[in-house]
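Comments concern the structure below.
A single protein chain has been removed from this complex, and every other one stays in its place.
Lettered A and B in written order, each chain numbered from 1.
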Amino acid sequence: MLMHTNVSPVQLQLTLYARRKKHLRAFMVALLLAVILLLVGLQAGSFKQSIGILFEALSHKLNQRALSQEQYLQWYVFSELRAPRIFMAMFVGALLAMSGCAMQGLVRNPLADPGLIGISGGAAAAAATALALINHYPQLAVGGQYLIALSAFVGALLAVWVVLIVARTPAGMAISSLILAGVAVNALAGTHIGAISYMANDDALRQITYWTMGSLGGVTWSKVLFVGALSLPIIGLFMHLRQPLNLFALGENEAQCMGLEVSKYKRLILWLVAFSVALATALCGIIGFVGLVVPHIARTLFSADHKYLMPACGALGAILMLGADTASRALFPPLEIPIGIVTSAVGAPFFLYLLAKQKAGGVNA
Amino acid sequence: MLNLQNISLSHGAFTLLDGLNLSLSSGDFMTVIGENGCGKSTLLRCIAGLHASYSGNVTFGQRSVDAWPAKLLAKARAFVNQHNQVQFAFLTEEVLQLGRINQHENLAQSSALICQVAEQLSIGHLFGRDVRTLSGGERQRVFIAKALVQLLPNANEAKTERDFEGKLLLLDEPTSALDFRFQKAMMDVIKGFCQQGLGVMCVSHDINLVLPYATHVILLANGRCLAQGSAGSVITAQNLHQCFGVMPKLIPQANSVPYITH
């Protein structure tokens, strides 16, 4: 109209193409980094690996020859201890980070965490109950770890279900009541854990404490295959949610006017987040701050556009968890630091830094 | 194109809208005027399909607005809020791209459409900027542009003189943050789209700015329609006194739309 504008369609198109290419390149770099970390992770740890002996063990196995004790042990540590937990770390990291990304997009708040709606609180309360019961009734100990995982999973979904029921209003689900209900459910879960801890004996108490710190120590191939098989459709769904999340970023009314079935997608996002975090928490305990911090890093490195942000979160989440797991095994051999502590130790200060920056600048990444 | 029959909405004991009837055709520019809290924005939200609990019928096109599939409706009706907040670091062109979210077209096609609208609203120079860092007026222009981009027909369809036939743009205070120059320019651009068939319903307090553009004027008071019709017939000292409770002075103008002052 009045002011001349100097962007031609061709220019804009080129800019958008260039941006897409840049993000794709960054994503490739991230994948490469993941592969490198995977190799480092397979090498690092208290147990000294020797590539030569591993190859010997492999060729013996392929030729169906018996292994020496040394070869067997090396092969065992490599294939049954390290490899499964490394893959588990990647799946869990991707799930948690993508959940965080979806959660922050949905509530339009970069400081949101999947734990906000009671998922980890519910999981921890249920797991603590199961741990105390197993301790009290030793006959339950046979399938103990499965009972704990199942309880944690059910507990997490139950907590979310309660939150959703409470937050439901005739006009749909209000995000503010969702968060308040989450706070209340988390407090309730905390009370429950407190009561159980008070009544439980020393053994159960220690187990509850260790469970809430999170660990990848007990990972087996069957668990990895289980999580992997469930992760693929979940990750697919998260990718499908990229454009809806972009619309949510403009506000719920705006999203509705732009053709998004807001209440349907809100439910879908919440349940998907609940399901994936419950899955990760049930098998590995509470692993904090991945869901909060990774989307921030991804937004700084990539873009706020969920088209790029979502896959970037998946890749960076996997990388962060891989790095944290490697650090937890390699930093203080022969000790292993619970992975929840490593991720929180990195995540909490970073979170404080973000808060401080937000206060100073008014705008945050 | 748009038909409202007996629209009422109450929130608890408080009546927001009370038996409204109105209709709007392609190319119409309807202005809704009334004091604060008289139900102007509520009316727009009902038409946009954001309020589920009203009684009465809102018919858009051939069917009730609630019966439209969401994606189809989004291609035919756009809504610009008075305030637009984006929480994340989206860039101007990314927000405009979202306007084409329901269309199947390639990047070259959508870029062409976006640049066309951006040029008309002179926001091309804002490309590459984080929308959160834009001024209120700049952001308002970006969101109006996004709404227009949303209504543009698919690039694969042949372009006609009546691109916006049967489409509806709902504007809530579209010029509230704009400066002296852009207020008028914005109205000119929108009027231009009306000539291509766009129906516009615009809530505004800047009566003197919008009246010359309006083909229809509705005067709202306490959720009721006080008067509707052409600007000349609705804008009388009597009506305005009834609506706002103060007696204005009307200065007659050449185009039969009076200038209102205290």
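General remarks:
By definition in this document, contacts are C-beta pairs under 8 Å (C-beta built on N, C-alpha and C of every residue); 3 or more make two chains touch, one makes a residue touch a chain.
Just so we're on the same page, contacts and distances are computed from a predicted model.
The complex includes a chain that is not drawn, and of the options "histidine kinase", "Branched-chain amino acid ABC transporter permease", "tRNA N6-adenosine threonylcarbamoyltransferase" or "Iron complex transport system substrate-binding protein" the UniProt name matching it is "Iron complex transport system substrate-binding protein". For the chain excluded from display, the touched partners among the shown chains of the whole complex are A. Across A:Thr15, A:Gln145 or A:Ser177, the single residue that touches the chain missing here is A:Gln145.
Among the residues A:Trp161, A:Tyr210 or A:Phe350, only A:Tyr210 touches the chain that is left out of the figure.
By the touch rule set out above, chain A reaches the unshown chain at residues 38-39, 42-43, 45-48, 51, 54-55, 58, 61-62, 66-69, 72-73, 75-83, 141, 144-145, 198, 201-203, 206-207, 210, 215, 217-218, 220-221, 329, 333-336, 338.
The working rule: only the chains that are shown with their structure count from here on.
Between chain A and chain B, the centres computed from C-alpha atoms are 43 Å apart.
The touching residues of chain B, when paired with chain A in their complex, are 45, 48-50, 52-53, 70-75, 77-79, 81, 84-90, 93-95, 97-99, 101-102, 107-108, 111-112, 114-116, 118-125, 127-128, 130, 132-133, 150, 181-182, 185, 188-189.
Contact residues on chain A toward chain B in their complex (touch as defined above): 1-10, 12-13, 15-17, 105, 108-110, 170-171, 243, 246-247, 249-251, 253-254, 256-261, 299, 303-305, 363, 365.
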